[in-house]
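Excluded from the complex is one protein chain; the other protein chains are retained at their positions.
Which chain is which? They are A, B and C, in the order written, and residues in each are numbered from 1.
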Amino acid sequence: MDAKEIIARRVAIEIKAGMLVNLGIGLPSMVANFVPADRGVFFQAENGVIGLGARPPEGMQDPHLTDAGGGFVTAVPGAASIDSAMSFGLIRGGHLDMTVLGGLQVDELGHLANWKVPGKMVPGMGGAMDLVTGAAQVIVAMQHTARGEAKIVPRCTLPLTAQRRVNLIVTDLALIVPTDDGLVLRERAPGVTVDEIRAATGATLIVSHDIPEMQLA
Amino acid sequence: MDAKEIIARRVAIEIKAGMLVNLGIGLPSMVANFVPADRGVFFQAENGVIGLGARPPEGMQDPHLTDAGGGFVTAVPGAASIDSAMSFGLIRGGHLDMTVLGGLQVDELGHLANWKVPGKMVPGMGGAMDLVTGAAQVIVAMQHTARGEAKIVPRCTLPLTAQRRVNLIVTDLALIVPTDDGLVLRERAPGVTVDEIRAATGATLIVSHDIPEMQLA
Amino acid sequence: MKTALKPAAVAAMVPDGASLMIGGFMGVGTPERIIDALVARRAEGLTIIANDTAMPGRGIGKLVSAGCVARVITSHIGLNPETQAKMIAGEIEVELVPQGTLVERIRAGGVGLGGILTPTGLGTEVEEGKHVIEVQGCRYLLETPLKADFALISAYQADYAGNLCYMLTAHNFNPVMALAGAIVIAEAESIVPVGVIPPDAVKTPGVLVDHILERAM
Partner (left out) sequence: MKTALKPAAVAAMVPDGASLMIGGFMGVGTPERIIDALVARRAEGLTIIANDTAMPGRGIGKLVSAGCVARVITSHIGLNPETQAKMIAGEIEVELVPQGTLVERIRAGGVGLGGILTPTGLGTEVEEGKHVIEVQGCRYLLETPLKADFALISAYQADYAGNLCYMLTAHNFNPVMALAGAIVIAEAESIVPVGVIPPDAVKTPGVLVDHILERAM
């Protein structure tokens, strides 16, 4: 199992029946593959649909039905079209139960930076600031390190996405919960040791005696 | 022709092709009777329809299609259903070309009072404050006096509906335009003299030599 | 999938003293069967947020007559003399809000805005006690968000997933209120299988709706 699949499978377990969930483009969108279709979960694509489905059959693609990354998608039975005002009304209004986003950095306060690298990459925040501000739960799904550098750091050096503390960090090495006391290590990825996680982490981790291995969907 | 019909017919002339118009309940709603159906005017009922039509044929009434007074209405071809947020978005956003409302008092500043008589009648302002604030043109359609008392006064003694100067006052005696200089008398109702209008008016009227008689739709 | 509840079960869910947003405009688009159930269980001390209090014997008027209501936030009580009488007698506290402001305050509560700036009410009694904020050279009143413990919604059709659509002037406050109630209960004329309401016809996505009232047979 590759790093991305570990992350996607672990995040999928957090998604419960009846939730409204927004998955960011890239890695987070893989999470949907591991949520059983009969769990009654509605996925939102913030560009305008509640009830996002899988890729369409070949030849059935329609340019009026895409996800936030512009890729062709389908809609499940019971889907609803929404405009951008309703879409972000749901997000900012607390109606979105969970958002899963990628991250550039997360710090000991649980703050996320994921929209800008000054002088290098200025794509714009898109919907990320609203999602992190408004969603009931925010899960950061990312590789633990980038080119050998720690992404979990004492304080974000990149511009923040929001001042809100995220609820969960899921990486290919670990599951970490930001708390009032700091970052608490809760689970190890299969075959990964606590020392390996510590070595790949720039921030202080709070570690109790027994850290169980992740169960994966 | 009775007093109300004079007012309604004169107001109807102000309504031009392509306008979106809101008519208040009571006397103002009579105006629609004198606007030719082929003029391409859309009437808004602020409770939720653009393209308000006449009364429905007997037995065809439906409780899902009423005007702001709760009376059964119809919808013209090309009508649109709107919710209250869109309805007042149109009103406050300047998309409504004209509103015609009743008045309790109008004063020399062109200020309207039409929603409350302290200690006596407190129905609530309903949509009146938004209509008078937001409509491109506000026409007050009312009887010139109430039980012998002047309704056109130096300063409103009743609570104002908005701080905006209304565009036109149409009564059973006269057509009056509020301006920077004060209330300008522009037209007399058929058979009414300027002296009779002055006698029925509590405010100072600016009167030029020749005041023409109203043309009625 | 939603739970279908009997009227008595809905009434039992709403405790005395709760705040309720109730859709409707002069009784059109109001969940009458839910209201009947609240009257039948002799609910007390309710706060009602609604466009108006309808008239005696209809919609919210039935709650007023039965003595269920302690407080009303509304734009209009003019067609319900009982509300006026109880207000004068000190039995019901009435906060009057311009209709366009009321719907925007409810929307703000529902979509997570901290307030909106409106020109409506400037220079009138409505301005009293409010912050006036200048933006781009114009003055506006700061109006604060409204939320409620429950939103009681009237719809034309509901599907099993809770998606709602509305008919003609029975939209009014319903779609906005469905965003702003902590618990949202919908009473629909028809309850249809998932897929009967196409995505583009859904006005209230099912994710906002907690319960559906059993259909009247």
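The working rule: a residue touches a chain if its C-beta (ideal position, glycine included) is under 8 Å from a C-beta of that chain, and two chains touch if they have at least 3 such contacts.
The model shown is predicted, which means the values in this text are computed figures rather than measured ones.
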| item | value |
| --- | --- |
| Left-out chain, listing which of the shown chains it touches | A, B, C |
| Hidden-chain contact residue, picked from the options C:Met167, C:Ile191 or C:Val209 | C:Met167 |
| Touching the absent chain when the full complex is considered, from B:Pro57, B:Pro77 or B:Gly148 | B:Pro77 |
| Contacting the left-out chain in the complete assembly, out of B:Ala45, B:Leu90, B:Ala128 or B:Ile197 | B:Leu90 |
| Residue among A:Val35, A:Ile91, A:Leu104 or A:Ala189 that touches the chain left out of view | A:Ile91 |
| Residues of subunit B (touch criterion as defined above) contacting the omitted chain | 20, 40, 42, 49-51, 75, 77-82, 85-86, 88-95, 134 |
| Residues from subunit A at the interface with the omitted partner, ascending | 45-49, 62-70, 75, 81-85, 88-89, 91-92, 116, 122-130, 133-134, 159-163 |
| Missing-chain contacts mapped onto subunit C | 104, 108, 111-119, 133, 135-136, 138, 140, 142, 144-145, 165-168, 199-201 |
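Operating definition for what follows: only the chains that are shown with their structure count from here on.
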| item | value |
| --- | --- |
| Count of contact steps on the shortest path from subunit A to subunit B | 2 |
| Pair of chains joined by more contacts [C-beta pairs], B-C or A-C | B-C |
| Intercentroid distance (Cα basis), subunit B paired with subunit A, Å | 55 |
| Chain centre separation in whole Å, for subunit C relative to subunit A (CA means) | 35 |
| Per-residue overlap in subunit A, given as positions that touch at least 2 other chains | none |
| Numbers and ranges of subunit C residues touching at least 2 other chains | 107 |
